[in-house]
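There's a structure below that I have some questions on.
A protein chain is absent from this complex, but the other protein chains hold their places.
Labels for the chains are A, B and C, by order of writing; each one numbers its residues from 1.
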Amino acid sequence: MGAVIPGIVVPPEESFNGLLGLAVTECDEHSARAELAVRRELLQPWGIVHGGVFATIAESLASWATATVVVPSGQAAMGLSNATSFLRPLRAGTIHALATRRHRGRTTWVWDVDMSDDEGRLCATSRVTIAVRPFEGAAGADAGEAGA
Amino acid sequence: MGAVIPGIVVPPEESFNGLLGLAVTECDEHSARAELAVRRELLQPWGIVHGGVFATIAESLASWATATVVVPSGQAAMGLSNATSFLRPLRAGTIHALATRRHRGRTTWVWDVDMSDDEGRLCATSRVTIAVRPFEGAAGADAGEAGA
Amino acid sequence: MGAVIPGIVVPPEESFNGLLGLAVTECDEHSARAELAVRRELLQPWGIVHGGVFATIAESLASWATATVVVPSGQAAMGLSNATSFLRPLRAGTIHALATRRHRGRTTWVWDVDMSDDEGRLCATSRVTIAVRPFEGAAGADAGEAGA
Partner (left out) sequence: MGAVIPGIVVPPEESFNGLLGLAVTECDEHSARAELAVRRELLQPWGIVHGGVFATIAESLASWATATVVVPSGQAAMGLSNATSFLRPLRAGTIHALATRRHRGRTTWVWDVDMSDDEGRLCATSRVTIAVRPFEGAAGADAGEAGA
């Protein structure tokens, strides 16, 4: 995540992505990739990766990839919805995530994010809709909607 | 989360909920509540709570509340899908989450989870579907599906 | 659906709602109700109401209820997403639908729509997000997004 994007108030490594340990390895306006090594504190009590981890990875990739384009042009990118399906439990190894943009509209971008294990088996898949809004309204305390 | 539930291999405080700092304050088979104080490492780079935090809270409440009933009867509760809508950005204070069960089927339970700020304004809402499966298959390494 | 709303080019009774036979019985900006009598041509091949019927009812109620407010003020209301969960099969009788607004933002409204059978049992539930946009852009042939 080496891109210089305006308006950042929390360095990525100190943000929620940093808490997870998410490493974004590729990112442009069409697709993005990230990896996350599974560790004990990413599991739920029965020993599999918590569903929130998958949702977080998807949200981060879709938001960041949209932001790299729209923020420099004076807009904000914020999550509108995140629908994640959990397909296969994961206990160890590395999560490999690939985000692919499905739609670029004037006010929303839609991304699909596939998350696989070390053997390439699909473990979870997310559809994330990112709202693109004028920066002021989006960031204001009185914004009517917004997410991540 | 004082209930004694079989099969736990990661104590909740050492699991992903512990990493977040999520405090489940009420939990039965019909509803559940949790609170989470916003802190810097739960934010995304533009200073609002990361969407993955909301998805995680919802997933945890729905899974845990289902598990309290089905796990003692020899079944597993695992997330099948989590659809979270982000309605209002949150920068500080405490997230107040209320999970309400909408459906109890033989193989799936459906929950709605509302997450509000300190003024009671709805910030995010999730629909979480939890699969209820025989414990062995669900936990096995070769399980065909499962989540959190 | 007696409200006079600008810009209508297909009378509701000749639109998809008419094809279904949907009767909207109440509609304001906070909630809306409709009923639909199950008949053979609303079923799928195994004899239960087709899931698309439930999704359609939800989409119609959420869109129409949003439109009653925003269209007279010069905006368009169009579906952005519709997530429907199917909970109980229905074979006969009447579908009773209740839409409740969960969020009114500047650019999106979010509705929950519950659909029950004659005994009041929940058969399906939808979360519908409606985009509110300036009328011209929304209706234009080059609109970047839009739905129902």
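A few remarks follow.
The rule is simple: a contact is a pair of C-beta atoms (placed from the backbone, for glycine too) under 8 Å apart; a residue touches a chain by one contact, two chains touch by 3 or more.
Please read these numbers as outputs of a predicted model, since none were measured by experiment.
From the set B:C27, B:V53 or B:L80, the residue in touch with the chain omitted from the display is B:L80, counting the whole complex. Contacts to the hidden chain, counted on chain A, fall at residues 83, 85, 87-88, 102-103, 105, 110, 112, 122, 125, 127, 129. Looking at chain B, the residues touching the absent chain are 80-81, 83, 103-108, 129, 131, 133, 137, 144-145. Although one chain is not displayed, chain C still touches it through residues 5, 7-12, 14-19, 40-57, 59-60, 63, 76, 78-89, 91, 124, 138-139, 141, 143-148.
By our rule, only the chains that are shown with their structure count from here on.
The chain with its CA mean position farthest from that of chain B is C. A separation of 29 Å divides the Cα centre of chain B from that of chain C. Averaged Cα coordinates give chain A a centre that lies 19 Å from the centre of chain B.
Averaged Cα coordinates give chain A a centre that lies 30 Å from the centre of chain C. For chain B, residues that reach two or more other chains under the stated contact definition are 83, 85, 87-88.
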